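For this view, one protein chain was removed and the others were kept in their places.
After this line comes subunit A, so read on.
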């Protein structure tokens, strides 16, 4: 199982702080695609991803027990 944590407005769009998905062996890119389809949210293309508190690129393969954080690059200042 993969635990996915949502930050900023993603929490509101998804309707939860975190979810758990059966996506071991899949890439970050497939995970983002699955989430945006399942929850009908805007594209997660520019959202930054961290796996177990380390930045991860789109091709990173997820392993059972990984914790993924999805962090939108907000721009306010």
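To be clear about the criterion, a residue touches a chain if its C-beta (ideal position, glycine included) is under 8 Å from a C-beta of that chain, and two chains touch if they have at least 3 such contacts; residues count from 1.
Everything that follows uses one rule, which is that contacts and distances are computed from a predicted model.
Name the chain not shown, per its UniProt record: "Molybdopterin/thiamine biosynthesis adenylyltransferase", "ABC transporter ATP-binding protein", "Exporter of polyketide antibiotics" or "NitT/TauT family transport system permease protein"?
"Molybdopterin/thiamine biosynthesis adenylyltransferase"
Mind pulling the subunit A residues that touch the left-out chain?
Looking at subunit A, the ones touching the missing chain are residues 5, 7-9, 11, 17, 42-43, 45-46, 48, 50, 53-55, 57-58, 69, 71-77.
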